[in-house]
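Heads up, the thing below is written out as structure tokens.
In this view, the complex is presented without one of its protein chains, the others remaining in place.
To keep things simple, chains are lettered A, B and C as they appear, and every chain counts its residues starting from 1.
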């Protein structure tokens, strides 16, 4: 029913000092938006409460003040309207970035997303491109009430024509959003709400340079990364589950087990190469995701890995996902979310007697 | 943009003669609706063009004439409206059956389906039950134009709280629709359009008796069946892909390979027992579905099978699915759909050198 | 319409219009426009100074009725205050306050019969409690124990809706089902000004009109949807003007005037019950506090704007009016204050003890019978918890 976790530190708009400095995930996104709008006048931002308020998570903070209300503005409260208008604007020379206020509030726009955003370029044999970005604060772990914590990536990942990205680090929040806005096709950009206030120490000037380099090479979309190297088994995660996977790997290390962690980053397109290379090396894999497991992105990763790495596998590929139940109320969510313990339990079941 | 394949034989409304007789899939559904409405006055049917026209596929043919326009009626053209009204009617003592005219035209109702139909019983700790059925003519193979051929089952199967059924035989069309209407929870009932005109010779009186028996035992939801027995590999399919799988098994038999075919029937809940028993026996499996494969029900089945049958598998579980592209225009759809040849090719790749 | 080149509808015609043409030469009965368009100004029966304002069409409720409702108004305000305090104390996760909108809240609850249905939103906690639902069950949602705590059937009160405007369609369905059975249930469906922009608002009003079902739609226009002011939501002469597009009557009311709210809503409910079909009522009110505790209104409106609404407070004017009628005296006021304090105590005490939370419940209500998948998952969690416990 409402924003749930607003901190004011994301609201700073002053030019950041030079050199490495602590940056939140939220501020990285905010900076990426500002930089993209600065770089390209066709980039515009709209949605619910993204204007003077700066969005309920303050990701658009200061944009209206800086770029004017023609380039960052509030719409009437209607998500299909927002999405449909974005399609038209993208058809006519703009690069709209829209914010869906929360994951479950993107559902009213589902027809526009599935029947138009995903299909228009193909429908017109590429004559109509839709360079637009759908930003969705998504997933749980913030004590949000019902409808504020859905992990909705599987709906989008299953829809051909969409590119689906989920950053897990502050660095990627900046670089991937820049890449998404530059991308010629529509991108569903999933922002793990619970990471909004996570911090990294980064040099913005260098990040910007990197973004410019990527603009030349176009390498940011479609690549997974090895977030931690290991030898005994591979944890495959994305978005909000990456820190959990890393924590599990850390815990496992102290018990003498070396886990590799893959941060998928780009759900569609999917980086089979990086994932398969890791699993072929370790022979064991656990896929971690918050969404209910049934017919999900996690299912897909399990399926792909066993299709491609079957003869390297010492054990079935396992999943640690949300249960197949509606996202629970705040006091129960910790039972639902993939936890370090549940991951380690699952790793323990990977038939180590064979090893 | 419109109905595409209406045949008048589904429009017959006269009482059928006794004894075994040819029955189309469409007529079986029509009869199931009429029988359910006859049996229970709280069953009502509504949607677009389901009244005097009898639906663009004539599945509701004759119902308004027989039961009055209070029990089978047209609504204004608004799918979210239809779904939301169904929720309210189910809250208040009715058992609504709604028709979404085509798969892609159910998307405007997505928010109602995901945020309410699926969640209301859980939200209220079971105090509000939603005994409603969402009938969706779905999938392709009928030369339909864009938006008339989507295989949308994965969106629903991924949503906890929904029960998702897909009959593949005329017999099941009748029995499963009766079961769905009796079911205490919301059911997404997927009707493969290309099977509407398939025929079986059946004795309606016996079918009705069977439906009554099932009403007592409640066994129709959640069970897969072995549609054809075999020993060398298992083809796992549902809905429109079952006949294709059976044809492939038939062709394989003539080449000396014995394929078992599982008709999944109930996507959610999923019958792990039947599927796993078959794969453990044959040691090889191919999952067949029309929907784009990525993050789909087919991915889920692959994932479950390898999780549960890993040590029985002689080869990776493979998939034959639609490509990860929007459903093609009529003249190109045959390249997209799982075909007997593509299935046999895939079976050939199941590392038979081991056997 | 007269499409005149160059003029700007949006700016030229804001929200304050005079009603067209009552003085026709031949009397042919009201036109659709006269019947369905709202009155030129929001209906007001008691002004901010506590004076009665005469209205031809809407009678003033009698003193006893107003006194009873006033009591609920004061209790409602106290509920808002207590809930805010509980949030500050960390006993509750979030509270969308209806401070300033209590006249709408109370009217929405009291115009309904026991067997009628109410469809509230997240902001309508006071209406739900006023309707008689156990306050602690209501707060289950807001303290995060479960998605909803009361039995909707028991008090014919739907869960408090979060996805905007979706509940309006459920309301239509409930009314439609009742109508098909020949019951004379009326359904009152609430939403905010922002929610009127959603497609579901449109579909709900149209379905209600086409099926001619007894639903009264009450829009609490509190001028904001989180940070977005009404003028960015709609440039219609008023939200009540939307009614004619569905073929139903629309009316606008001073939403801070309890008497007007009771009279207009009451008439719409009576009319619906008598087979007159749906109606749209727009209550002009104001969200005096933040959207929720997580909001920062200083970013989008000034405190001085808010203060303009203080003199229009629904409680003050009713107290003056009832006082002038000699229906309020110190005893009565004390009695009302006690009742309000009593409710506040119930809330405080209730929220001070944590209810038992059973993780096994997670799997219990998703389906009537657990699927084999859920049985496995429930077992996994139970196993984890037993190992933790061990």
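As a working rule, a contact is a pair of C-beta atoms (placed from the backbone, for glycine too) under 8 Å apart; a residue touches a chain by one contact, two chains touch by 3 or more.
What you are looking at is a predicted structure, and each value in this text was computed from that prediction instead of being measured.
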May I ask you to name the displayed chains that the omitted chain touches in the full complex? A, B, C
From C:79, C:139, C:268 or C:283, the answer for touching the chain not displayed is C:268
Which residue of C:67, C:85, C:236 or C:380 touches the chain not shown here: C:236
Determine which one of C:45, C:248, C:261 or C:378 touches the chain that has been left out. C:248
Counting contacts across the full complex, list the positions on subunit A that touch the omitted chain. 44, 70, 75-76, 78, 80-81, 83-94, 96, 108, 111-112, 115-116, 119-129, 160-161, 163, 184-185, 222, 268-273
Write the list of subunit C residues that the hidden chain touches. 1-11, 13, 17-24, 28, 30-39, 57, 197-203, 206, 209-210, 212, 232-237, 240-251, 264, 267-268, 270-271, 274-277, 279
Take the complete complex as the reference. Which residues in subunit B touch the chain that isn't displayed? 1-6, 8, 48-49, 51-54, 56, 74-81, 104-105, 107-108, 143, 145-148, 294, 323-326, 328-332, 335-336, 341-342, 345
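Going forward, only the chains that are shown with their structure count from here on.
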Of all chains, the one whose CA centroid lies most distant from that of subunit A is C
Measuring from the mean C-alpha position of subunit B to the mean C-alpha position of subunit C, what distance in angstrom results? 41
Give the residues of subunit B touching no fewer than two other chains, as numbers and ranges. 80, 108, 111, 115, 119, 122-123, 160-161, 268, 270
Mind pulling the residue numbers of subunit C that touch at least two other chains? 146-147, 163, 199-200, 361, 366, 371, 373
